[in-house]
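Just one protein chain is left out here, and the rest sit where they should.
Now for chain A:
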């Protein structure tokens, strides 16, 4: 299993899901994630699993609810407009504390939008796109290797926390091919005594539900969910820091925007500008800590997104006004040339220098 293979991002997610022990996949076609469904249709039955092309996205997410209730590792995938349709189901899954993996290979919106890559579903993913006071564990891979690795992690954490987990990619990541070493087949150790697998020797029937008509009971349920999210913040926050040690300007970007930003940071370094990159790998929980630590040193930030500015709000919340936060974004399927990001880094650096000179002048 340690051989390197060349795979499309969409296919790597599907293969990794099978290796993770996913045995039920429910989907409905939409560009740019169709290769994932095609791969599942061909290979999940070979692994003894069930692939079903559903009547709609809404059908698919509710089938995930059903399969997961019965203790099976289940997944669905779609792209932005399809994910919007799934929101009610995701909220029910969160409320009923069911593990589930949902893949969103994001395309441009709003509405039918276009089929090209975008990161405009950040709010929807991290703020709870459905109703109610819930959060979703959101993973943002930036390479085909990470798509595979984080798919495995997604199933693990979904079971561990009994919560929906989203893998947030985009058209670039789904469509690109890179070498990948597929992960080892997962050994599932988690016990699911809550699953509706028949009464058996249990004293009473298991019930999976998100309905709580007693307000005190529902408040306790919400507090319980909140404690779970707090625990995730404490234990599951993931990020990558690149050249941040001495950085004066730090780009914050995730997924494919982080790949473009890394190219820009490399170019800036070649010009002698001390630039770095913080790449959130989990979007919820968001890596506040490394950003805040840099902000305390007075580092300027540049959030780069394929949107008009969504993650930048989390960067600002982490920075809490300690240092300037700038933004650069392209949208509608337009993917910026790393040179555009470089120009922005250069401008921020110039601004920093001008500021420090004027302060020195003021003191003298």
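The working rule: a contact is a pair of C-beta atoms (placed from the backbone, for glycine too) under 8 Å apart; a residue touches a chain by one contact, two chains touch by 3 or more; residues count from 1.
Everything below uses one rule, namely that contacts and distances are computed from a predicted model.
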Which name from "Branched-chain amino acid permease", "2-oxoacid:ferredoxin oxidoreductase subunit gamma", "Fumarate reductase iron-sulfur subunit" or "BMP family ABC transporter substrate-binding protein" does UniProt give the chain that's left off? "2-oxoacid:ferredoxin oxidoreductase subunit gamma"
Among A:262, A:303, A:325 or A:348, choose the residue that contacts the chain missing from this document, as touch is defined above. A:262
Of A:175, A:197, A:241 or A:352, which residue touches the hidden chain? A:175
Contacting the left-out chain: of A:82, A:183, A:285 or A:338, that is A:338
Take the complete complex as the reference. Which residues in chain A touch the chain that isn't displayed? 4, 6, 31-32, 115-116, 171-172, 175-179, 259-260, 262-263, 266, 333, 335, 337-339
